[in-house]
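Please read through the structure below; I'll follow up with questions.
Note that one protein chain is taken out, while the other chains of the complex remain in position.
Up next, chain A:
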C-alpha cells in the first residue's frame, strides 16, 4: 500500500473511531438526556479514541519510514557476493547506488551483471515486504488503539483531561522544535567561529581595520595577505543602515501619522495596502532599481555639481533600502497610533489643543514605545539586507564615512566568502561564520531591546 493511501486510510479510521466513541459515551448514559452524567462532553470521548487510533500508528509510521531505507540496504548488502562485500567503503557505496538505480528503473553507471540484477530484484522484494508489513502494523495498531479507547469509555472517565494533556504535549513539542532549531543554528555558527578564532586572534578580528580575506594558496602568490579586520565591514553596514533608517524613519513615521490622523477612511483603506506592497517587492528587484536607476542618477547629478561619486555608492544602496523598509515602520506605527484610545485625543482637544499639538504631545509619546519597536525591527532588517548592497554598494571594504563612496557590508562579505567554496577549513571561509556570529549577536541585542520596549508599551494605558 503506498504511503499516501495508508495515511488516508488511517485518517478515515480516526474519523470512525471518533464517531464510535462519541456514540458509545452517549450510549452508556442512556442518550442525549444523560449527557450531564458524563465527566466530559461526548466529543472529548471521540477525540480521545481518535488520538489512540492515530497517534501510536503515526509514530510507528514515522519511525518505520525513517529507518526503512538503511535497514533494507543493509539486508541487501548482506546477501551480496563476498568479493563485492569486501570492497572498500567508497566502492561499495557506488555498487549499492547502482543497484538502487537499477531497482528504480534509472540508468546505471556501468554494465548490468546478472549478480546486480539479482541484487536489485532482492532489493525490490524487500521493499515490497516492508511496505506490506508497515500497512499491517499501522492498521492493526489503529484498530487496537480504538478498541482500547472504546473500552475505557465510561461516565467517570476523564476524557477531557486526557485529550488536553495530549494537546498540551503537541504544543510543547512544537515550541521546543522552534527553540532547538534556534539553538542549533547558534551552536553550528559558534563552533565554526571558534575554529576561525583559533587561527585568527579574536582581537585582530574585532579591532582590525583592514579587510582582505584572500589567502595565499601557493607560497609565491602576491597580493593575498589575508587580513581579517572586521571594522570596515561593520562601518559599512552602519553607514548604509544609517542612511536607510534616516529615509525610512522620516517617511515611514510621517506617512503613519498621515494615515492614522489625517487621512479619511477611504484614503486609508487604499493607501495602507499600497504602502505595504513595498515590503512584498523582492530585494533583487530593489537591487536592480538601486544599481540601474538610483546609482547612475546620483553619480550624474553629483558630477554636475562637481562631486566625485563612484558608480556604486553607499548612498544609492541606503536610499533604496530605506524605501524598502518604509512599510515596516509606517505599518507598525500606524497600528500603534491607532491603538491610542480616542479618549486621549478627546482629552487633548477638550483643553483646546490643536490637532498637531495633540499628535506631537499626546499621541506620539503614548505610541512611542511601539514606534521604537517598529524602528528596531526595521534596523534588524536593514543590517541583514544583502542583495541591494551587493548590487548597488559594491564589494570593496573601504573605511569611509563618505556616503558617495563604495562600501561593503557584513552580509555581502559572508556571501562572497562562501560562494563557490565547499571546504570549510581555511580562515577565509571560516571568517564567514565569525561574521555571522557577530551579526547574530548584534541583531539579537536589537531584538531583545525591541521586545523589552514593546512589553513596556503594553503597560502604558489599560
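Methods note: contacts are C-beta pairs under 8 Å (C-beta built on N, C-alpha and C of every residue); 3 or more make two chains touch, one makes a residue touch a chain; residues count from 1.
Following the convention adopted for this analysis, contacts and distances are computed from a predicted model.
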UniProt protein name of the chain not shown, from "Cytochrome P450", "Phosphate ABC transporter ATP-binding protein", "Quinol oxidase subunit 1" or "Xanthine dehydrogenase": "Phosphate ABC transporter ATP-binding protein"
Per the touch definition above, residue among A:28, A:84 or A:344 touching the missing chain: A:344
Candidates A:104, A:357 or A:425 - the one touching the absent chain: A:357
In chain A, positions touching the absent partner: 265, 341-354, 357, 361-362, 365-366, 460-462
